[in-house]
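Working notes, beginning with the structure itself.
Every protein chain but one is kept in place in this view of the complex.
Letters are used for the chains, namely A, B and C, taken in the order the chains are written, and counting of residues starts over at 1 for each.
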Amino acid sequence: MRLGNPTMLASGILGLSAESLGNIVMAGAGAIVTKSVGLKPRNGYANPTIVQTSYGLINAMGLPNPGITEFVKEIHEAKSFGVPVIVSVYGFSAEEYATVAKKAVDAGADAVELNVSCPHVEETGSEIGQNPKILAEVVRKVKASVEKPVFVKLSPNVTNIAEIAEAAAKAGADALTAINTVKAMAIDTETTVPILSNKKGGLSGPAIKPVAVRCVYEIYERVKVPIIGCGGITNWRDAVEFLLAGATAVQIGTAIALKGPNVFKKIKRGINAYLRRKGFKSVNEIVGLSHCS
Amino acid sequence: MRLGNPTMLASGILGLSAESLGNIVMAGAGAIVTKSVGLKPRNGYANPTIVQTSYGLINAMGLPNPGITEFVKEIHEAKSFGVPVIVSVYGFSAEEYATVAKKAVDAGADAVELNVSCPHVEETGSEIGQNPKILAEVVRKVKASVEKPVFVKLSPNVTNIAEIAEAAAKAGADALTAINTVKAMAIDTETTVPILSNKKGGLSGPAIKPVAVRCVYEIYERVKVPIIGCGGITNWRDAVEFLLAGATAVQIGTAIALKGPNVFKKIKRGINAYLRRKGFKSVNEIVGLSHCS
Amino acid sequence: MKLWAYHIAANKLRTTHILNIETESPTVKIFTFEDKQCARAKPGQFLMLWIPSIDEIPLSILDAKENGMVSVAVKKVGEATSAFHKKKVGELIGVRGPFGNCFTLKGGRILMVSGGTGTAPILFLAERLASKTAKLVFVMGAKTREELLFMNRLRRILGGEKTQLIAATEDGSYGIKGLATKPLERLLEKERFDMIYTCGPEQMMRKVFDLAEKHGVALEASLERLMRCAIGLCGSCVIGRYRVCKDGPVFTAKQLREVKSEFGISKRDFNGRKIAL
Partner (left out) sequence: MKLWAYHIAANKLRTTHILNIETESPTVKIFTFEDKQCARAKPGQFLMLWIPSIDEIPLSILDAKENGMVSVAVKKVGEATSAFHKKKVGELIGVRGPFGNCFTLKGGRILMVSGGTGTAPILFLAERLASKTAKLVFVMGAKTREELLFMNRLRRILGGEKTQLIAATEDGSYGIKGLATKPLERLLEKERFDMIYTCGPEQMMRKVFDLAEKHGVALEASLERLMRCAIGLCGSCVIGRYRVCKDGPVFTAKQLREVKSEFGISKRDFNGRKIAL
C-alpha cells in the first residue's frame, strides 16, 4: 500500500459516510480509515456521547454503525477518491472479525484495521486488545480470510503495550496502529453525576499525545512491523515527533474539531518543509530516528 | 488518622526538606506526603528531568533522595507542623520496603505510602505495582513491620487498576492512592532526540485528570478501603470531582507549579463553599456520590 | 496550542439553573436560563442541552440577551423532551455551545417561512432583522391554532406597514387552511423577494426551496440532523459532504442544490444508515 503522504484520517471521525470521507481526502489526507463496522447495525449509546475537556475529548459513542452489509456501498463509493481506503472492523468473536473483514475486502477495502481497543464497548475492543492470546487468534483468523494488509489498532490501557504489539505481529499483523483512546471519565460537580451516558469513555486529543508517543517508541523497540502513530496530533511538529518515535505514518482525529479538516494539508506541508529544511530525502529517513541517540 | 481538610501534598513535590513541607502546611494542606525515600541515597537522573508540555509535565527525576537514615531528621522536624506526616517509601524488594517503612514510622511518620508505581525507575515502582502477587507480598511485609496505616500508591499504567487495588486491599492496605503519573515521553523534533535524559517519564497535571478520575471510580466500585485521589487537580471543582468519584481525600502536585502553594487554601475553601451551598454537612456525604446515579 | 485549548474549553459543558418556564402551546415550553457564552449567539446557532442522567439534545437558540439570558423553545416529542418538560424552575441543566453558523443578516425584501419549533430561530432572526428590512413577510404553519407559536411576539415585530404575518393551519382553525407552503406560490408570483429564510419540517423546507429555485430567489434554510458531538467530529449529522453541526445548520440554496438527493428526502439514522425522512 502506497500513501501519497503519511497522514491518515483516524477511525470513527466522520467515517460513517463516503461523502464525508471524500471531504477529508480533499482536505489532504493520504489515506482514510472508516468508522469501525461490525456484523450487525448498532445504534450506539444515548447522548451525552462526548465530553469536551480542557485538553481533549472524552467519547463513548458506543460504536454506532450500520453493519457491514449496509456499509458496503459506502466502501464502494469511497474507493473513487483515489487514496487507500482502510476499513476499521470490530467483532464479538474471532469469526465475526474475519467475516466482517472479508466483506470489507470484497467490497474493495485496501486494508482492514482491527479495532481491538475500544475502551467503552464490552466484549469487543479492549477485552481483545488487552489479551495477547485472544488477540493473536483474532489476527490469525482475519489473516486467513483476507488477502489485504491487516492493521491492528492497539489500546494504551494495558500494562505492557510492546508485549501486545509483539503478539499481534507474530500472529501476522501487517501494521500496528497506536493508540486508541485512553480510558477516562468526567463527573459534573453540580449535578454529581457522570456526564457520559456510558459513564466511562476514551480520552483523545492533545492531552494524550505524550502517552501515544511513548507507546509508539516502546513498540518500535520491540517489533519490526510498520507502526501508524495516532493520538493528539494537531500540527506537523506532533506528526514528526511520532515519525521520530518510530511511526511510518500518522492518523489524525480530534484535531479536525480543533483546526478543521485542512489540518491534513497543513501537516502534510509542514512535514515536507521540515524534511527539506533538514536535508532528508523522504519520511523513511526519519522513521525511528530518535532511537539512534 | 484525622485530616483538618481533605487536601494533601503529593509525593515528590517539594518533599525532600522539612522546611519546604512546612511551607505547604502553611499554605493550607491537611497532610503532607514526603518525597519517596529508599534504603540508600540516590542521586536521580541527569537533567533534563522534566519536560513542560502544553497540558502537563513529564518528569523522570529518578527518585533522588538521601536515603531513610539521613531522612529521619527531616521526618522529625516535619512532625512539628501539626498535620499528619506520611512518608513515601520505595524499595527494591519486599524486605527493603519493610525496613524503610519501619525506620520512617520509628522516626514519627503517621503513615507510610508505598510507591509501587514510579514509571521510570527499574525494579521498583511499576514492576511491583503492575503485578498483584508481588504487590501483595510487599504490602503484607510492610504491614507486619509497622503499626501505622499503610497506603499503597497505584499506577495507572496497568490493564486493570481495580484488580491491583483489590490485591493491595486484601493484603492489608489501609488506603489506596490513585494515581501516580502516566508513562509518557517527548521527542524534540529539531534535534530528533528524546528530551528527558531517561527518555521516558511520567505525565502529571491537567492532562491526566480524566484518567485519574476514571481510576478512582473503578477502584471505588471494587474495593472498600479509602481512596486518596491524585492526578491533575488544580481547583476545587477538580477536587470535588475526585470526591464524587469515590476519593475521601485528594493529593495535589503539579498544580503548585501552575498556581503556587496557596492552591491548597483555595481548594480547601472551594470545597467548603461547595458543601455549604449544596447543603452537605461534611466531605463524607459526597464521597462516591456519583455512583448513586 | 493556546487557541485550541481555548476553543475546546470555550465549549465545555457547564450547568445552570432553569430560571423561567413558560407554556407556549400544549406541546411547547420555553425555558430560560443564564449562560454567558450562548448569550452571544447569533440567530440560527444552536446549543446542546444536557438533561442530567437522561440525554443531551440540540436546540435552536430562541433568545440570547446581553444580560446573559438565553431561551429555548422545546416541543415534547420523546423521552428527553418529556423529561425536560417535567423540570421545574431552579433545577439544573447542562449547556454546551453555541454551535454552528448563523443566518446572514440581509436587508431588503425578506420572506420568512417557518413551521413548528422551527419558528424559534426564525423569530430570533426576525427580531434582529426587522428594523433593517424594506419589506418583511412572515409565513408560519402549524397543525392547529393552538400550536401556532410566538404569535404575540410576532405581531409586535410585524405590526408595521411594510410587514405581513400570514398563518396557516392544517385544520383551518386559524388563518389559511393548509400547509405553510400554500400561500407561498402566490406570494412569490406577486412580489419580488431578496431572500427567503426558512426553518421547520424538512419536507416543508424542501418545498420552499423548490419554489425559491423556480422563482430565482436566494434562500437560507436551517436543517436538523442527529447530533452527537456537535463539534464536527463524529459524523452523525452529515448531509452529503456537509456536517450540519459545523458547516450548518444554516445552508444556502447553492449548498442545498448539492444535496438535493437527500434534502427533504432522507437522513441518517442512529446507526448511520440512510432512512427516508
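Everything below uses one rule, namely that a contact is a pair of C-beta atoms (placed from the backbone, for glycine too) under 8 Å apart; a residue touches a chain by one contact, two chains touch by 3 or more.
Quantities reported herein were computed from a predicted structural model and do not represent experimental measurements.
**Student:** Of B:Ile256, B:Ile271 or B:Val287, which residue touches the hidden chain?
**Tutor:** Of these options, the touching residue for the absent chain is B:Ile256.
**Student:** One chain isn't shown here. Among B:Met1, B:Val193 or B:Leu275, which residue touches it?
**Tutor:** Considering all chains, including the one not shown, the answer is B:Val193.
**Student:** Using the definition of touch stated at the top, determine which of B:Gly15, B:Gly91, B:Pro119 or B:Pro132 touches the missing chain.
**Tutor:** Result: among the candidates, B:Gly15 touches the missing chain.
**Student:** Given the contact definition stated above, which residue among B:Pro6, B:Gly28 or B:Gly56 touches the chain not shown here?
**Tutor:** Per the contact definition at the top, the residue touching the missing chain is B:Gly56.
**Student:** Touching the hidden chain in the full complex, which residues of chain B are there? Just list them.
**Tutor:** Touching the chain left out of view, chain B contributes residues 12-17, 19-20, 22-23, 35, 41-44, 46-57, 59, 61, 64-67, 70, 188, 190-191, 193, 195, 197, 205-206, 234, 253-254, 256-260.
In the analysis below, only the chains that are shown with their structure count from here on.
**Student:** If I average the C-alpha coordinates per chain and also across every protein chain shown, which chain's average lies closest to the global one?
**Tutor:** Central chain is A.
**Student:** Of all the other chains, whose mean CA position lies farthest from chain C?
**Tutor:** Checked the centroid distances; the maximum from chain C is B.
**Student:** Quick one: chain A and chain C, Cα centre-to-centre, how many Å?
**Tutor:** Computed value for the inter-centroid distance: 36 Å.
**Student:** Which chain C residues reach two or more other chains?
**Tutor:** 1, 5, 53
**Student:** Where in chain B do residues touch two or more of the other chains?
**Tutor:** 54-55, 293
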